[in-house]
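First the structure, in the form of structure tokens, and then the observations on it.
Heads up, one of the protein chains got dropped from this complex, but the rest are sitting where they should.
When the chains are written out, they are named A and B in that same order, and each has its own residue count from 1.
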Amino acid sequence: MSEKKEKSGGLLNRLLVENPVFGLYLGICSSLAITTNINNAIGMGVAVTVVLTLSNILVSAVRNATPDDIHIPVYIVIIATLVTIVGMLIQAYTPSLYSALGAFIDLIVVNCIILGRAEAFASMNPIGPSIADGLSMGFSYTLSIMAMSFIRQLLGTGTLSLSNPFTNAEIFSLRLIPEGFELPFFKEQFGAFITFACLAAAVAAYKNHLENASKKKGSK
Amino acid sequence: MNLFTLFISGMLINNIILSKFIGMCPFMGVSTKMESAVGMGLAVIFVVFCASVLSWGLYYGVLVPLHLEYMKLICFILLIAAFVQFVELFIKKNSPSLYKQLGIYLPLITTNCAVLYVALDNITQEYNLIETIVNSIGVPAGFMLMLCIFSTIRERLRGNDVPKAFEGNPIAFIIAAIMALAFSSLSGLV
Partner (left out) sequence: MKLDHNSAQYKALLLGALCAVCGLLLSVVNSITAPIIAENALATVKASLEQIYPGASFNDVTEKYISQDETGLVDGIYEAEGKGYIFTLHGVGYNSNGFTFMVGFDNDGKVSGYTALEQQETSGIGARAFDDEYVSTITSLTSSDPVPLLSGATLTSTAVQKGIDAAKAIFNSVQGISYDPNAVAEEPEPEAQAAIGAEDFSKNNVTCEEISNDGTTAVYHCTALGFEGTNEADVTVNVAEGKIESIAVTAFNDTTGVGDAATSDSALAAYQGAGLADVIDATTGASFTSKSVRAMAAAALSAATGEEIGGGTASAGGTGLGSEDFSANSAVCRVYSNLDSAAYVYKCSAKGYEGTNKATITVNKDAGTVTSVTVDEFNDTTGVGDAAVADAELARYAGASLDSVIDATAGATYTSSSLRAMTAAALSMAAGN
């Protein structure tokens, strides 16, 4: 029983305390820019996860053959290649997603999460753990920007909707806030910053709570 | 497009930080002190300008004739990384005092999306060389302006009683939100 609790606490920790976006402030640019609707967030999240996992695999594979002083160019070439490939595939098979994400697909190259994980994790660990790290980091990045886009789309348009990126067919569309009561500024820059600030503060508050709890435990 | 309009819109109206959300990482990291904001800003202007013009030349001089347009991302990022490295070595050797001021910011710039964004944007917008030059000065100038304004606000913020959860970065985002609101009113300028 207690073991189970700790495990779920561990997962929550990974998602919240080590959250790359709200906890470590990595990859902020894309999480602010493309979170106007859930579709874009999922698309971006999947793209980043794919690039992150593959780059982790490749970086981990070449880690022993790469001399220290040229590791940055090597990683950059690997990441840029992967991003270009993913970008081409998105443009070819989901053109609507491509036009919605725009330049931010190319900018995955300089997304700090990817180069950061390559440096901090994959360059020191074998392939297996690197895959796991890439997937979990990508997953929590995806969840974070989905949370952002959920709030922004709901408050900004009053409607939650999801559509198939391959065919553009709507999967569902649900109006939760009656027309005239939505807050359009959540679609704008202002709303992006505010949403981000509140979510980051929520994560910080949770962290503080954990710290206090552990302090109490220590003093007991 | 009128070059002056291009400059003003790159600097103020389409400010990369507030309207395009680009260059957020250094924005949050370096904007705590005015001094470092100015240093970072100048370094970014210099690197963005040189890297964009070089990328423009590389794209139209090499990639287009060879039909290798799809290699632009890889070439640009390598060019930027190599250029930053080169500048770092050059400054280190020739002007140690300048290196002391700017040196620490240079490695950060490689992963600053603003540099890559401006280089790519010049290509997507199909700017000619002159427009590229104007855009590559205007956009990072807007970045520096934001960095400076922001750092003065954050200097004032120090020692203020901010809710604990909002301490540090969250409150900075709230400020950014208010500034974005203020800057959005500039959109009627041009």
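Things worth noting here:
Everything below uses one rule, namely that a residue touches a chain if its C-beta (ideal position, glycine included) is under 8 Å from a C-beta of that chain, and two chains touch if they have at least 3 such contacts.
Since the model is a prediction, treat every value here as computed from it, not as a measurement.
Set against the missing chain, the residues A:16, A:52 or A:78 yield one that touches it, A:78. By the touch rule set out above, chain A reaches the unshown chain at residues 65-67, 69-70, 73-74, 77-78, 80-81, 84-85, 88-89, 91-93, 95.
In the full complex, chain B contacts the hidden chain through residues 70-71, 74.
Going forward, only the chains that are shown with their structure count from here on.
Within the complex, the chain B residues that touch chain A are 18-25, 28, 70-71, 73-74, 77-78, 81-82, 110-113, 116-117, 120-121, 124, 163-174, 176-178, 180-181, 184.
Of all residues in chain A, only 25-26, 28-30, 32-33, 72-73, 76-77, 80-81, 83-84, 87-88, 103, 106-107, 109-112, 115, 185, 188-194, 196-198, 200-202, 204-205, 208 touch chain B in the complex they form.
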